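Shown here: the complex without one of its protein chains, the others still in place.
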Amino acid sequence: MNKEELRELLEAVSQGELSVDTALTKLKLQPYEDLGFAKIDTHRGIRQGAEEVIFAQGKTVQQLLGITTHMLDNAADSVLLTRLSAQQAQALRQSVKLFYDESAHIGIAGERPQNKNIGNIVIATGGTGDIPVAEEAALTAEYYGNRVTRLYDVGVAGVHRLLDNAETIAGAKVIIAVAGMEGALASVIGGMADCPVIAVPTSVGYGASFHGLSALLSMLNSCACGVSVVNIDNGFGAGYLAGMINKMQERV
Amino acid sequence: MNKEELRELLEAVSQGELSVDTALTKLKLQPYEDLGFAKIDTHRGIRQGAEEVIFAQGKTVQQLLGITTHMLDNAADSVLLTRLSAQQAQALRQSVKLFYDESAHIGIAGERPQNKNIGNIVIATGGTGDIPVAEEAALTAEYYGNRVTRLYDVGVAGVHRLLDNAETIAGAKVIIAVAGMEGALASVIGGMADCPVIAVPTSVGYGASFHGLSALLSMLNSCACGVSVVNIDNGFGAGYLAGMINKMQERV
Amino acid sequence: MNKEELRELLEAVSQGELSVDTALTKLKLQPYEDLGFAKIDTHRGIRQGAEEVIFAQGKTVQQLLGITTHMLDNAADSVLLTRLSAQQAQALRQSVKLFYDESAHIGIAGERPQNKNIGNIVIATGGTGDIPVAEEAALTAEYYGNRVTRLYDVGVAGVHRLLDNAETIAGAKVIIAVAGMEGALASVIGGMADCPVIAVPTSVGYGASFHGLSALLSMLNSCACGVSVVNIDNGFGAGYLAGMINKMQERV
Amino acid sequence: MNKEELRELLEAVSQGELSVDTALTKLKLQPYEDLGFAKIDTHRGIRQGAEEVIFAQGKTVQQLLGITTHMLDNAADSVLLTRLSAQQAQALRQSVKLFYDESAHIGIAGERPQNKNIGNIVIATGGTGDIPVAEEAALTAEYYGNRVTRLYDVGVAGVHRLLDNAETIAGAKVIIAVAGMEGALASVIGGMADCPVIAVPTSVGYGASFHGLSALLSMLNSCACGVSVVNIDNGFGAGYLAGMINKMQERV
Amino acid sequence: MNKEELRELLEAVSQGELSVDTALTKLKLQPYEDLGFAKIDTHRGIRQGAEEVIFAQGKTVQQLLGITTHMLDNAADSVLLTRLSAQQAQALRQSVKLFYDESAHIGIAGERPQNKNIGNIVIATGGTGDIPVAEEAALTAEYYGNRVTRLYDVGVAGVHRLLDNAETIAGAKVIIAVAGMEGALASVIGGMADCPVIAVPTSVGYGASFHGLSALLSMLNSCACGVSVVNIDNGFGAGYLAGMINKMQERV
Amino acid sequence: MNKEELRELLEAVSQGELSVDTALTKLKLQPYEDLGFAKIDTHRGIRQGAEEVIFAQGKTVQQLLGITTHMLDNAADSVLLTRLSAQQAQALRQSVKLFYDESAHIGIAGERPQNKNIGNIVIATGGTGDIPVAEEAALTAEYYGNRVTRLYDVGVAGVHRLLDNAETIAGAKVIIAVAGMEGALASVIGGMADCPVIAVPTSVGYGASFHGLSALLSMLNSCACGVSVVNIDNGFGAGYLAGMINKMQERV
Amino acid sequence: MNKEELRELLEAVSQGELSVDTALTKLKLQPYEDLGFAKIDTHRGIRQGAEEVIFAQGKTVQQLLGITTHMLDNAADSVLLTRLSAQQAQALRQSVKLFYDESAHIGIAGERPQNKNIGNIVIATGGTGDIPVAEEAALTAEYYGNRVTRLYDVGVAGVHRLLDNAETIAGAKVIIAVAGMEGALASVIGGMADCPVIAVPTSVGYGASFHGLSALLSMLNSCACGVSVVNIDNGFGAGYLAGMINKMQERV
Partner (left out) sequence: MNKEELRELLEAVSQGELSVDTALTKLKLQPYEDLGFAKIDTHRGIRQGAEEVIFAQGKTVQQLLGITTHMLDNAADSVLLTRLSAQQAQALRQSVKLFYDESAHIGIAGERPQNKNIGNIVIATGGTGDIPVAEEAALTAEYYGNRVTRLYDVGVAGVHRLLDNAETIAGAKVIIAVAGMEGALASVIGGMADCPVIAVPTSVGYGASFHGLSALLSMLNSCACGVSVVNIDNGFGAGYLAGMINKMQERV
């Protein structure tokens, strides 16, 4: 509510056009539901254009169930759950309708939304081992209505695999580059593409990969322009952000 | 050059419509100029829509001058130089026309382009000490034609300063959040905005800030959606990427 | 024993008012009990106003039982055990009366003291996953007689949840801010409150959270005044210290 | 403004007892002054009981002068500046009255407030090299009206120096333990005292002290109860927090 | 294809000696097979003289089987698999002929090639615990036709064991030095030998070995000439590179 | 063999007093036994006054058995095994006589030597959780004939427990200080004692103890004189070195 | 000296064919010169085929001069000095003939050897800022008689610059890949080449490059085969090792 709207509201109250109670509601609406152990941000759909997402890791099944059913009972047709273990999924499924992808650890409670296939997000991985993180990104992006083009196992040690897909890269509105080990994929793609590249370091590797630190540092130091980075293994974050950028053209 | 174009080219050669020499040129055009110590990527303007930018740190004045004059003599009206020290700027100025911002360490050789004021990039800083990095981002974004709204010193320790500018944040197409110390600015803005947020950790701080590591880790772990991160103090990278996203709506 | 008291004691011995043996006892009282594998600090109740607490992690059941029963047999009505595993709790319960909270890993052997509800400690968490650490703090603070107000899941990515509880924050004598991931909660609360804020980083998160390091550094670099930090996941330490501060007003 | 007050305000507007303009002001008061490069938090005195403090490091003299004079011209009798270099101090002194302590890098612009000598904060250091950080804490605490007792060079390698001052420690309401190298001072004092101990790691040391990291980790892992930690070399933060705790008894 | 060859090809097309389709194939041959989840680099045998190797860690049995059988069905007589767990090996064995070494976690699908015993690679270990990594190197080198001399348990704490084998070291064409803990083996061997030394840090050790970091840093800082380093526990990489160097003399 | 002895040997050969074969043996005695996977340093007893010790971690039962029986069959009455798991111990016991301490993970194959009770090594721990590492040190020292005085659970958070044992500390020839968490014990003991102090950091703790890193850094930065440090959890190393120092007086 | 030679020597002594003194010399030749502050390894030319090299950093001019002149006076025609500062070079030049390259910090005292142009070492850099390290490698390799092909500024952000030089890469016997920032150059070259690639991380970069750590980790984790790594900025080590490998074919 901006200053002008506030002035109008107050003048409506002043002139008896608006009751105090209604004004009070408008001014002090509680934009979340309090379940005690969780405060569901019901206002987020309005404020940010997307309902709250549940980060399942470290939550008990009771907590997951409480939040999910509350959201389904109120506003939402579906609820996205990330980092949902197979065990948690199985337990949830007793009580709610659930789509579950075990590799990506993504769950969708309620009605899985149809993909609107907006724009084009290309998701590339360095290797086969990076696919679970890439799928977390892909399923997230598809959940929010984006078209996703998968380009897996195009790591830089055989750079012709990447070059041969130059057209796919050129056709992207946003690219997600998913790689572990030395994480060089982001730089090479960043140098080929003229759209934003979201780099996702993965914990794939061993020894001096230090659980993704090597790929993370590599991506942060990319000498290519237009590259930004999210947390190690954060496929969800990349998919969400890619969707946000991909759909900007729709908003005009 | 895609497969279809290649077929057409070969057929033109086959039917004598295209000479071997011309075809050779088209197939094997050297897309950079070799100065020995540097290979200027002259193809980048076509491939990525923006000329190569010169990272001045660690280059000798001779190298800077060689690259800059070569680019100005050939394609470019202006050349952007980042991390240009006052000393380097003074030396360059002997030989080329140069705009220089000492705080941001940004130089523009040749004709500084007029700002086209496209879209709206909001650049916020946690404190006053973060302004040099923010200005590097701002001058970069403006160089590429973007409108920039500056929102400085709105750190989270007095969160009302940020909330009071909620409209500015709501009006952004992209936001750059620049902060050192604990780097929490990115998360709070990320929770308020419905557009992409590019987080820039800065080396502002002391002790356990470890030259920006604290802010970097904080931003990578942001619990807000739509946030991605660039290197510590990388104002240029943030400004460039923000411009790329901001101008996506223009391309439709 | 200060210098004056020492002079008085010696003069009493000199004048035969105090026997050598009694003086000896007073001067050389062994202020702990030696169980061989442990030296119980029986003097701590007098010196610091609170009995020794047992850190159960890494102790055998025999050791835990030995220390607990010795303390209950002598001075204490109850004994607080922290980081007590469910297995250890089950084994202890064979021999002593035990209250056990599995989420917080807190055990109380003997008679659980009634909460005196002194003052007001507000314990806030960034997310639902931080609740076990918050409960360790809460149960500790309640054990020592403090009133605790729980304010869970108010992380900064939806800062209105926090602002809506501004009154709760304003009513606190001390606040404990428990958060993992980017740990920004401490800074935002620190900027809102006018009382001491004890920040507890948690190991909640993944990737570049590096088991709590990200939140720890973030909290140490807080730009808000009045914030100090304890070890990662150290709910007990925060609860104990908060109680110490909260009860200072009682002592006047 | 809480819900009840808001209802009363709205009812006053509804009944014509309050003009729209006055209500507007009350609802939308801008609680800071915007200098462009800085947003001075003028509301902080009311919200947190202490005016904003200027962190001078990394600010230009023009910025420091702008903020300081603005604050002195408006609400404040004096302004505290931390991490103020001798050079900055000399430049400031041209335009404003300034007390400056070169060792502690503390400046006080305007009228230095008389110390009210409230309570008792004991500030201990491990060595002589830690004194500058300790003095930053001491001058800060005194600025806010607290009595400070200095106990310097009582490091644990000669623990009798500490034990000999047991009465000083027993007489404290809060203790600040300042130490570099192995930082063990905090633990030993923490075991002797029955009041909160604020540990300040310093960057004093060499080699594996890693600029204060060793002392920082040591203090975070303290096995003593009642100890919390602030950033490396953060004397100001410790002094401010200690004053907050020390003065709690006054508020009853 | 170099410039001259390209000119010749185009002239052949121009003169009708080569059909457009054949030229197209030659110019745009897809040098890999796309299995969706993997893009097998079938061109590598020609480009680099060795077929692609499968890094089994993190791949599902289905993926391993898909890649292996595709390779065996097409070009390869055998396929090398590294970091293959006993479980994966057992599952693979249901469908393909497989040699498996459980200690080295090396698998060879198809016909295990006969060792051609070319040159001489000496593989030394600091201790018995380093043998699995050394065997990964040895089996890899033997797979590619190299003679391997094993020199195990010659760590520097009993340097006479190493000196006594000076002739073995002198007879090597390449040496692989495998060591955990302090990793000093590489330096001592580097000072004795006049051939390239490939150092492999291992994760053998505890405490401050930090999972191989200590040995890694030690080897990178070797004061001996001719020493280079591969990733922690990367026996495969060392064996492959050693073979490459060892066989250089064959190529003349 | 020094230069003079060598001259004598050669002159004996020259004058026919010594056969070539005998001289050869003397000059080229193989001072270790080669088992293929291990080279047992049989010369160490002569060179360093103590037989080789077996580091059991990471060795197979076959390897342990091979080395142990070879040593027992040849020179040794007993063999010390460190970091021997309960599983390994049980398997070994099938074939050799074995003393095993499960807490310290120490095994002694063959005849356990009687303790000669030489000198006096005091072993102190900060807490009860450090006892397994302390016992590794104690059993090692006793194995080599040293008298050991145990002083457990005297951590600095209750420094009177340590001061009360000042006489024990004063009576030591060498002290081993074993502590995790903040590792301050070494500094306080170092300031009290006038004999060498060997500090052993342990991995006891959680969070920012980073598996013993905190204690390690703390001990390395000790401001007390006469303190040196061994690897995290390296009780064996401390016990061995302490014995070496303790027995120096015997050698005169 | 091996066992057979030793037997022969002893038999010669036994039969009076060799005097005791001569035998003594042969058995106990001091293979270095002792200057007190330095022990020059005069035996290295025989043992390893290359004279000792002087690491000038941290040595006084007196020390450098002492070692250099001693070597020139005895065996060597020339002496290679690395990490020689301009100041040190100027001082040395007063007394010895010196070639000095200021960018590479390489000095050659005495007669600079003519390059024999053996084989072909390709040295590639990611950027212009990496040239000093590349030149250290190049001058070292040329000093030892190797042909060097320089390929500078071919970083992966414009991968066509690298691909366009595929022939140069294909023609190499060894490649040195020098890069800072994300260090991806090594992986891309490693995937193109069929010869050993020596990766040299440089400290070029800022922020999260952490003085070369990012490039170092990236190169250690390279997914390409045939890549090994030397220390950050270690151009000398790479040049020396590359020469060793390059000249292996000569030795047959």
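Just so it is clear, A, B, C, D, E, F and G label the chains in written order, and each chain counts residues from 1 on its own.
The rule we apply is simple: a residue touches a chain if its C-beta (ideal position, glycine included) is under 8 Å from a C-beta of that chain, and two chains touch if they have at least 3 such contacts.
These numbers were taken from a predicted model, which means no experiment stands behind them.
Across the entire complex, contacts from the unshown chain go to C, D, E, F, G.
Considering the whole complex, the residue from E:G58, E:G110 or E:G183 that touches the absent chain is E:G183.
Considering D:S19, D:S85 or D:T128, the position touching the chain not shown turns out to be D:T128 (whole complex). Of the listed positions E:G66, E:G107, E:P132 or E:G158, the one in contact with the omitted chain in the full complex is E:G158. Touch with the hidden chain on the side of subunit C covers residues 3, 6-7, 10-11, 13-14, 16, 20, 23-24, 27-28. Interface residues of subunit F facing the missing partner chain: 2, 47-50, 53, 167, 173, 192-196, 198, 216, 220-221, 225-232, 237-238, 240-241, 244-245, 248-249, 251-252.
Mapped onto subunit E, the interface with the missing chain covers residues 126-127, 155-159, 163, 181-184, 187-188, 190-192, 205, 207-210, 213-215, 217-225.
Convention: only the chains that are shown with their structure count from here on.
The minimal number of chain-to-chain contact steps leading from subunit D to subunit G is 2. Because subunit E and subunit F share one sequence, their contact can be compared position by position; here under half of the interface residue numbers appear on both sides. Of the two chain pairs examined here, A-B and D-F, the one linked by more C-beta pairs in contact is D-F. Averaged C-alpha coordinates put the centre of subunit D at 59 Å from the centre of subunit E.
Distance between subunit A and subunit G, defined via averaged C-alpha coordinates, is recorded as 49 Å.
Touching of two or more other chains is recorded for residues 216, 231-232 of subunit E.
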